[in-house]
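All protein chains but one are shown at their positions in the complex.
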Amino acid sequence: MTQGAWLCLLAPLGGAWAITVMGDSISRRTAAWISTISVFTAFAGALVSFVALLRKGAEERETMTTAWTWLSTGSFDVGLSLLIDPLSVTMMLIVSGVGGLIVLYSVGYMEGDPEERRYFAYMSFFVFSMLLLVQAGNFLILLVGWGLVGLASYLLIGFWHNRPEAVAAAKKAFIMNAFGDATMALAFFVLIWQTGTLEFAPAFAGAADLSSTALNLVALGLLGGAVAKSAQIPLHTWLPDAMEGPTPVSALIHAATMVTAGVYLIVRAHPIFELAPSIQDLAAGLGAITLLVAGLVALVQTDIKRVIAYSTMSQIGYMFLAVGLGAYSNGMFHLMTHAFFKALLFMAAGLVIHHLAGEQDIRKMGGVRRIMPRTYIAFLIGSLALVGIPPLSGFFSKDSILAAALASGGYGQVLFAFGLVGALLTGLYTFRLFFIVFRGEPSPLVEEHAHGHHGEGPWTMTVPVAVLTLLAVIGGWIQIAGLWHYFGDWLHDVAEPLVEPTVTQDYIASALAVGLGLAGMAIAWIFYAAPRRRPLPRLAAARDILEHKFYFDELYDAVFYKPAVWISAQGKRFVEDPLIGGSITGVTSGARRAGGALGEAQTGYLRTYALAIAGGVAVLIVVFVAVQ
Amino acid sequence: MRGPDVSWYLIVSAILFSIGVLGVILRRSPLIVLLSLEIMLNAANLALISFARLHGDHDGQIFALAVMAVAASEVVVGLGLIVAVARRKLVLDVDRFRVLRG
Partner (left out) sequence: MGDILVWAIWILAAGACLGSGIAVVSFGNPFFSALALIGNLASLAVLFLLASAEFLAAAQVLVYAGAVMVMFLFVIAYLGGRADTPFEGGPSWVSAGAVVAATALLVEIVVVIGLKAGDALSREADIERSFGSPAEIGRLFLTDHLLAFEITSIVLLVAAIGGVILGTKTRDEDELDRLGESA
């Protein structure tokens, strides 16, 4: 089983290394297939670990395997260790499985790009980093994976580095994530200081003895990292800009895996959060606010990928809501189903973009159904799953979260209301997008591309979409409230849920959520697809706020960016130029002058040299006599 | 010992040495400089002899003989240089040889 885990971790790394080392000597196609095979090998390794874990009894499903002691200072030792337990295996399967499908999809999507090899090396590297993160056996290795994932994200967002927007987006993502990394590091410092260890079990045991301030600090730091990585408010502005990267990147990193790392972290460190309940409540609150804000902003987006990005932000808000209330397995369940249908949506959108030669503005699209009927079906299924219509996967997972909220007392019920409004918005923005892009008469752009090469896309692109469509349909069937709960049982020992909704609450939540989702779809129909469409309400002020995404970008620009630029300009003017630059030139000119002055001593006159010798001897005699 | 003490010899040696230093630094003809150098060497020899007499040890005298031999060699080389300079029709003035000016 441990070999399975190590294979899972190292296969993508080997792929990335091989592509890098072989460079131009392999064809671009070969590099693409190396990457794909390495990720599927990782999936095989994950499957092996999964099966091995299944065969063990529920109590023994935790194995730690350490390669070597990585860091040893004083009384603090950290090993390069992997933890194989139900939680990590779940994430491993999702990351390598969905990741493998997406990398396969990229083989078709990125064909013809001159820098394909670099892309596939980065993709393999990303998969490795994400696997390192989820398999980490202690917080330090987790932080390593965390950082590497941020790096891979930066590299992939800015893949088309000739585009300044892409470069700016990559920098923005990296810097915001760096903020989260910093808070996490601070949390770890407090942990080490107070408990002396970063291993999971000892740290959790030791955390029970800490003061509440220390616990709050640690939990807050961890939450900061999670919020940054998962693009929740207030560290969310990087995610929509990250759509500058290629579509498979958006599918893999910014839908299925990296942005879910925050949720994983909270579940993994749940003992600490449970000891700092106010922070856990804060996490739930942030999730609720994010799901609402993101849903609202998605209503006015005109870029097909940005709508899906805001949708991702919103759905992760649901996951934060869940884990913030202690419904860990529900949150993870939604993470899994979301990976399926969100990746599906991105890849279907990618099929459309690919077919329309790179166009992403939905205002230029329309009637795509006519030219891409199978993509239409895939997108439809993905959208229905996202809204949470039974019997698709999203229904089971999202409603389990809402039920848990309902069962969590007063605060939980407020968040439940948020979640319901979010369900309405989800239906609205999702089907707004669907209707604008796919239904109606084909737009002029669509007419142009009506006859594309290889049908709707090469098999490398259509097969993964088909697989994900299937998963989006059946993925939720492993946990049906009231009937069976395999997923919950699987994760029970790792993260015991704090709430267990009753069956009644489940039904109430489901009914309301589905109802509101359908209502949202209906409103979208009225405005965007009905034969006689009603014109959109004006609401200029509201529209302004939404189109500026609640002015977060402008706020951060004014509060952080401009002062930083001003400070650095002052620094340059007053410190760098005169002091540092001046000191360097001062040193050089001073050295030159000193050299010139000393050079005066070389008069060339023999007699002065003789005088110098005589004088020196005179002085020396005095010294000798004085010293005796 | 009959006659003055060793200290008197040493004082004579010191005065002679200073005279030699003055000659080396103040004169501009290389010949005179060499001659002054000889004076300095002889002053040192006198001091060595005096100390040999003081300690009853011949080492000082041996050393003085070695100094004499070395002084002779140095004079050979020095005079050779002066002759070479003169042959090139250059003026024999120590202040003129400023090529090594830094």
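Lettered A and B in written order, each chain numbered from 1.
The rule is simple: a contact is a pair of C-beta atoms (placed from the backbone, for glycine too) under 8 Å apart; a residue touches a chain by one contact, two chains touch by 3 or more.
Bear in mind the structure is a predicted one, so any value in this text is a computation, not a measurement.
Taking every chain of the complex into account, the chain not shown here touches A, B.
By the touch definition given at the top, chain B reaches the unshown chain through residues 1-12, 14-23, 25-29, 31-32, 34-36, 38-39, 42, 45-46, 49-50, 52-59, 61-66, 68-77, 79-84, 86-88, 91-93, 95.
For chain A, the residues in touch with the chain missing from this view are 603, 605, 607-608, 611, 614-615, 617-618, 621-622, 625.
One rule holds in what follows: only the chains that are shown with their structure count from here on.
Chain A and chain B, compared by their mean Cα positions, are separated by 89 Å. Across the interface of their complex, chain A is touched by residues 21, 24-26, 28, 94-95, 97-102 of chain B. The touching residues of chain A, when paired with chain B in their complex, are 599-607, 610-611, 614.
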